[in-house]
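Left out: one protein chain. Kept in place: all the others.
To keep things simple, chains are lettered A and B as they appear, and every chain counts its residues starting from 1.
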Amino acid sequence: MNFDILFASVLNGLTTGAVYALVALGLTLIYGVLHIINFAHGAALMVALYGVYGLKTVFGIDPYLALPIMVPAMFVLGYVLQRGVINRASHGKDENILLVTLGLAIVLENLALLAFKSDTRTIDTAYTLTTVQLGPAFIALPKVIAFFGALLACAVLLTLVTRTDLGRAIRAVAKEKLGAKLMGIDVDHVYAMSFGIGLACLGAAACFLLPAYYVNPQVGSGFVLVAFTIVVLGGMGSFAGALLGGLLIGVVESLGGLFLGESLGQIGIFAIFIAVLLFRPTGLFGARA
Amino acid sequence: MRNRRSFIRQSVAAASALAFPLVGGAQPKAIKIGILHPVTGALAYSGQQCREGALMAIDDVNKTGIKSLGGTKLEVMLGDAQSTPQAGTAEIEKMNEAACAAVVGAYASAICLATTQAAARYNLPHVVDVGVADQIVERGLKNTFRFGPGYRTCAQIAMSNLHVLNTAAGKPAKTVMIIHEESLFGTGTANLLAKELPGFGYDVKEVIKHANPTRDFNNIVLRMKAVNPDIVIPANYYNEYALLVRTMQQQKVAPKAIYSVLGGAASSYKFLKEFPDAADGIIDCNHWFNPKDKRALELKKRTEAKSLYYSYEVFNTYTAVRLLADAIERAKSADRAAIADALAASTFNDHFMPYGPTRFENGQNTGAQPLMTQVIKGDIRVIVPREYREAEPIFPLRS
Partner (left out) sequence: MARDLTGIVIFALAVIALTLLLSSGVWLNALMMTLYAALLALAWNLLGGFGGQFSFGHALFFGTGAYASAVAQVAHGVNAWAALALAIVAAAAVGAFVGALAFRYGLKGSYFALVTLAFAEVFRILALSAGFTGGGVGMMLPLNESIANLQFGSRRGYVALMLGCVVAALITTAWLRHSRFGARLQAVRDNEDAARAVGVDPYRIKLGATVASAAFMGAAGAFYLQVFQYIDPGIAFGPHVSVEALVGAIVGGMGTLWGPVLGAALLHALGEATRNLFGQLPGLNLVIYGSVLVMIVLFMPRGLAGLGAWRRNERGRHG
């Protein structure tokens, strides 16, 4: 195991982890505020990926330029879904929310199957196969861009949550729902906004992910477990935690794969998951127990 | 205009059927055939391709109908195996009760294992269209017939052909790295290769297993850089294969040959169209049609006219249905036992697969073989065996 390979593997893990972080950012917000485990997160990512795909193939819009379209669009989708479907169907019970998000996931996945059939689709851009050389390592350009995109998204979210009124309302509801309600905060609206922002993150994630990956109706499911691991590792509700957790998990996955083989190497992720759950459930940066 | 003509044709046919009943008793109105594939779930793409192939075959058969039964047509009962053995089995029960004479399906080995067994309880003949696991035909089930090759045959042919190619080029390749997907077909194929390749004098440096789906192949490609094998042998499904080869291109890893065995994208027109550079030069040992048979190319045109890719699922299932239709023709009956007997004794040769005349032994068509293809000058060309060769193999890709 020479240094070159190790270095390349770590860098690779960081860039992959950045994409995971983008997916996890939305999930951690949704979990942190609404306290629901969003079964539909993977399906929503898939919807976003198809959105980016469609924008490129039908309108010729480059994925990165599609950000200003995808992010608001996914936000609206999230808001509507939460306010119109999830909130209404759940009657406030956690187990019902589970079922509703599960049902939504099934519906979304199969609507995509109906609309796009099941074949895998990729987009072709000028930079898809370009690589950037960093020392002895070649990193695909889209992944480098994704890395910085994740940093940017995290910064934006942190600003939103700490500096804006909405952000304050979100934090209030997350910490103490009843108290927030008594203070006059429209909890339902905050819930829907949070869900919307969570899905908006997926919109951004999709823009960064598609150039380096592909889309088909089942693509979301491959990210869900990893995203959950990161949310728990970073601390539910913490953006910085999701970012760092994502990077860490990316590196663990990469090195695990290098040393234990790609199949067994996945175990590193879940070993960490279990260890964190048992010994430090608040995660690296978690605020709530 | 067309409606009127066909109406008249049908009326005449009906009138003549009434006027001249066949001697020997009633003929069946239409023979029901079950077409069972995973058209939803993880395997949806392949399942849908298989179904398309089946439906085109049924259309072709119904142009004349089953001649020995007075032109009786085949009627299709579609089933969705939902990518699980449970759903596949439930569909078999339905097909049995709907009095299907036979079933064609179910693409995936794990599903086929369950469906053939369920069908066996009713002596319902089951033609396996793809399902390459050898266990499918090793259980002594009298109703199971696989027209195409299993993975042991594919692996063995791939190995001996690799040896032939390598020897002809002066033995430039010695070290091998196998990359396979972790479930039934990939693991089975890889195990076989790893066991037998040393016997041919090759050094299997590493066998890497990966998940379905795998999001990123950079690590595997890094290991490839470290190991630097002469030959890379991938055995996996389309998505992973495509990602792997693209990553190799990005990381500038270029072995002497990419030699696939049942490679998911290696002999795929879709992959070729989307990534022509990455696909160039890849060799595959996979299900393929006889390139010299015009009917195969006609079917290709028909498939592409539907905006579908002409993939192995299409032509494998197409010919599986034709095999069945031929057996019904010989059996002169829609009775399950008769059809099973006719299949067992089948010598079906009127097909465009490179199998020669059919001969079943314990449910496996002994003539079934994969072909070696290579992507040369932007097209997929058969390189081995000679009788089907379309182009000279390029081996090694680089010295």
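As a working rule, contacts are C-beta pairs under 8 Å (C-beta built on N, C-alpha and C of every residue); 3 or more make two chains touch, one makes a residue touch a chain.
Treat the numbers as computed from the prediction; the structure is a model and nothing was measured.
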- The listed residue (A:114, A:134 or A:183) that touches the chain absent from the view is A:114
- Message: Considering the complete complex, identify which of B:89, B:123, B:175 or B:362 is in touch with the unshown chain.
- Response: B:89
- Query: Looking at B:110, B:243 or B:285, which residue reaches the missing chain?
  - Reply: B:110
- Note on the structure: It is residues of chain A that touch the chain not shown, namely 31, 35, 37, 85, 88-91, 93-96, 98-100, 102-107, 109-111, 113-114, 217, 225, 228-229, 232, 261, 263-264, 266-267, 270-271, 273-274, 277-279, 281, 289
- Message: By the contact criterion defined above, which parts of chain B meet the unshown chain? Give residue numbers in ascending order.
- Response: 39-40, 44, 47-48, 78-80, 82, 84-87, 89-91, 93-94, 96-97, 110, 113-114, 117, 121-122, 135, 139-141, 181-184, 186-188, 191, 209, 211
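Here, only the chains that are shown with their structure count from here on.
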- Which residues, counting only chain B, touch chain A once they are in their complex? 40-42, 44-45, 48, 182, 208-211, 213-216, 218-220, 222-223, 225-226, 238-239, 242-243, 246, 249-252, 270, 274, 277, 309
- Quick one: which bits of chain A touch chain B in the complex? Just the residue numbers, please. 1-2, 5, 8-9, 12, 16, 110, 113, 117-120, 122, 124, 129, 131, 138, 140, 213-214, 216-219, 222-223, 254, 257-258, 261-263, 265-266
